[in-house]
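Part of the complex only, each chain left as placed.
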Amino acid sequence: MAVVVTDIKRTEKTIVDGFADFGVATVHEAQGRKGLLASYMRPIYRPIHAVGTAVTCEVAPGDNWMIHVAVEQCQAGDILVVTPTSACEDGYFGDLLATSLKARGVRGLIMDAGVRDAAVLTEMQFPVWSKAIYAQGTVKETLGNVNRPLVCAGALVYPGDVIVADDDGVVVLRRDEAASVLEKAQEREANEAGKRVQFERGELGLDIYKMRERLTQKGLKYVRQDEDR
Amino acid sequence: MAVVVTDIKRTEKTIVDGFADFGVATVHEAQGRKGLLASYMRPIYRPIHAVGTAVTCEVAPGDNWMIHVAVEQCQAGDILVVTPTSACEDGYFGDLLATSLKARGVRGLIMDAGVRDAAVLTEMQFPVWSKAIYAQGTVKETLGNVNRPLVCAGALVYPGDVIVADDDGVVVLRRDEAASVLEKAQEREANEAGKRVQFERGELGLDIYKMRERLTQKGLKYVRQDEDR
Amino acid sequence: MAVVVTDIKRTEKTIVDGFADFGVATVHEAQGRKGLLASYMRPIYRPIHAVGTAVTCEVAPGDNWMIHVAVEQCQAGDILVVTPTSACEDGYFGDLLATSLKARGVRGLIMDAGVRDAAVLTEMQFPVWSKAIYAQGTVKETLGNVNRPLVCAGALVYPGDVIVADDDGVVVLRRDEAASVLEKAQEREANEAGKRVQFERGELGLDIYKMRERLTQKGLKYVRQDEDR
Amino acid sequence: MAVVVTDIKRTEKTIVDGFADFGVATVHEAQGRKGLLASYMRPIYRPIHAVGTAVTCEVAPGDNWMIHVAVEQCQAGDILVVTPTSACEDGYFGDLLATSLKARGVRGLIMDAGVRDAAVLTEMQFPVWSKAIYAQGTVKETLGNVNRPLVCAGALVYPGDVIVADDDGVVVLRRDEAASVLEKAQEREANEAGKRVQFERGELGLDIYKMRERLTQKGLKYVRQDEDR
């Protein structure tokens, strides 16, 4: 038996939209270096950026039936997160489904499998991260759960979680931690802006971060090449 | 001993050119989801599209000699399809060979190995799908067959078959099936155009494809999140 | 104990800059098809090109501390070459380090691991070749050597060697061989320019390279398709 | 900050030990085809089998410090489940740690990274499933959580869950579902024993599972080879 969970609790919209200015690397650092999906999840075009709330969808290998079911559960501001029950690179998603999601105000797709119609998706500027771009079609035979927690590309995603995704990958934030992560991301960004100015005028990380003493303590030596070995 | 087959029968030009308006996903569906090359065959730039008739060429690992032989067998409207006799990522093909093919009116290259001079090929907009982009050079020592059937990236290709390739991959169509596949692709496209309008105005696949009843029969349940488990 | 070698001998600047007009495929051929890094080293944007002298940096897995140390050893005209002591796809390098390198006149980064902030690096047009683009952060705990010879993506690199990199990959040239390779690259390019004109007007490689006789000697046969088998 | 959770609730021992007679394929089917770790998790010797309760341990890339912390949390009947915070193939675990676990009655190791001393581990017949066998050593610098839920090879594991592992891979069962899965596994096995006898005497799956009618309904045709196409 498969279940579609309706009326899921979503992270508050003002918090979600607060991440619009931040990259994945910043957000990932801000939440203590966790929640990152595996590196094989790649954007289909560049540059790219999306933030939204997760609607989760489980599909059978080579079978995209449940995506149609999940679309109905999506609202404006959501990002659809799809995982097959076993590894698959088929093209589960193309321009018609993208048109359908876009019509509902959905902000992107995270697909732990393949997508197709990549040229049209790019032209539409509909943000997609996937494991593959591949024309291989799918059938509609097997049920799966919608809006139950699932593991996507190695990361646990709950429905309603925040998804932040860009050229560097995809990160997921728990609903009840998002506000505090947002705050830390803002602090981090402010701090980095100052650092960027220092780096631009030629200061070294060694000095900015005061690393020299600790390097010496750990035993780092400097030798001239003509004296080496 | 190696053989070059001359005077191959090609799919009729009007049929081949009929595929110019169709993507690989559509054509692959139209011929019953067969004939697709493996997902590791990727275009060297995007967007990209090519249709043509296959000239097939077998090469030794790290040896591109037979490509020069195959070029002479190519006519305007052809696509050159090259497979090494064992897996290899060397750069078999670069800007000089592309210039030579272009001068003959050849429409693209399908290379189950590596290519090089990718920047120039992109600038020339010469369509190439390959397993790798890699500068590694090749030698000219070993013979192979030209215009014999071969397996390229997991798909069987006969000389004279139709090749359709785009951002989503590469599909091959038998010479004697191409006309009927073209017809089905045209029907499919017409059908999809109507669907696209429905999706744009917010109708759901669940309703457009009348899936609700069958989902219920298979046992799909809807539950509110606060009642789940 | 870890060592930073200072005052390394670099290939002479006029020689290094002589490679500015050449692609990796040409240079790789000119030095006898050696010195190429593995094909998994890919540029983060295209088209791309860089030439410079190598500063080498060894890092621990998931630890980018030594990159900060290496930056100080970099001069205008250098390319930073980084290898982890065991395989890793973490994002060792982002926009702040790129800003720092750029401020010093460094011409690019060769990273046998991951980088992040890919969108910003692309916007800056700071040339980077890496194994992955990935937001995963790193720590600063473990020492490594700077400016000792190392193996990067399968190729041995000495500090001060010439690095040439483009869309096709990355090649390394020994300091004492660079002048002679440059000369051969120039000859090769001159030769290819002539060939390109011949190919453009439709001449065949079979004739330009006088291959027909040797093919016949090796046993190549031509048969009409209706007579084949 | 990192946390070690002590006094975890474990699945009841009599239930856990009930799985001793079952293979992973049977258990995976019995719980509705979920909970399987990715196929890259392979046993270091064959044949192999282990059942136990999960103690979970998070480690940094190239850093096995927390395994020593986790050992203390292990009891007789446990299986240690280790995941790095980013992908790594280093040899986190060798014969000394195996000796330590064995002394505590621990029944095996599930390592989403590499192990070493494979020859000794095999000789000891200490059951290990890992992503790699590799001599690369690790450091002891970075903290991680012990006995918090984690994702191992794509599957979510809670401390105290049941782990069943054999030549076919590794499956995880929730503590509160284990009893019911055990029951279904027993039924399934009883059912399969009967089937095995039928297959042994030459009966066909087509008849045993009464598939012929449904195949015909779906449109399967039988043709003689001389009449095909």
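Here the chain labels run A, B, C and D in written order, and each chain numbers its own residues starting at 1.
One rule holds in what follows: a contact is a pair of C-beta atoms (placed from the backbone, for glycine too) under 8 Å apart; a residue touches a chain by one contact, two chains touch by 3 or more.
Keep in mind the model is a prediction, meaning the values are calculated, not measured.
Engineer: Total subunits of the complete complex, with 4 given?
Structural biologist: 6
The working rule: only the chains that are shown with their structure count from here on.
Engineer: What rotation angle, rounded to the nearest 5 degrees, superposes the C-alpha atoms of chain B onto those of its identical copy chain C?
Structural biologist: Superposing the C-alpha atoms of chain B on chain C needs a rotation of 120 degrees.
Engineer: Centre to centre, by mean C-alpha position, how many angstrom separate chain C and chain D?
Structural biologist: Taking the mean C-alpha position of each chain, the two centres sit 42 Å apart.
Engineer: Starting from the mean Cα coordinates of chain A and chain D, work out the distance between those two points in Å.
Structural biologist: 28
Engineer: Could you state the distance in Å from the CA-based centre of chain A to that of chain C?
Structural biologist: Those two chain centres are 30 Å apart.
Engineer: Tell me, which residues of chain A touch at least two other chains?
Structural biologist: Within chain A, residues 33, 36, 39 contact more than one other chain.
Engineer: Which category does the touching pattern between chains fall into here: line, ring, star, complete, or other?
Structural biologist: other
Engineer: All pairs of touching chains?
Structural biologist: Once each pair is checked, the touching ones are A-B, A-C, A-D, B-C, C-D.
Engineer: Looking at the complex, which residues from chain C come into contact with chain B?
Structural biologist: Its residues touching chain B are 23-25, 28-29, 33, 36, 39, 42, 46-49, 166-169, 171, 192, 195-196, 199-202, 204-206, 209, 211, 215, 218-226, 228.
Engineer: Using the touch definition up top, name the residues of chain D that touch chain C in the complex.
Structural biologist: Checking each residue of chain D against chain C gives 60-63, 85-90, 136, 139, 141-142.
Engineer: What residues on chain A touch chain B, complex-wise?
Structural biologist: For this pair, the touching residues of chain A are 1-9, 45, 65, 68-69, 71-72, 89, 91, 94-97, 99-100, 103-104, 114, 116-120, 122-123, 132-137, 140, 143, 147-148, 159.
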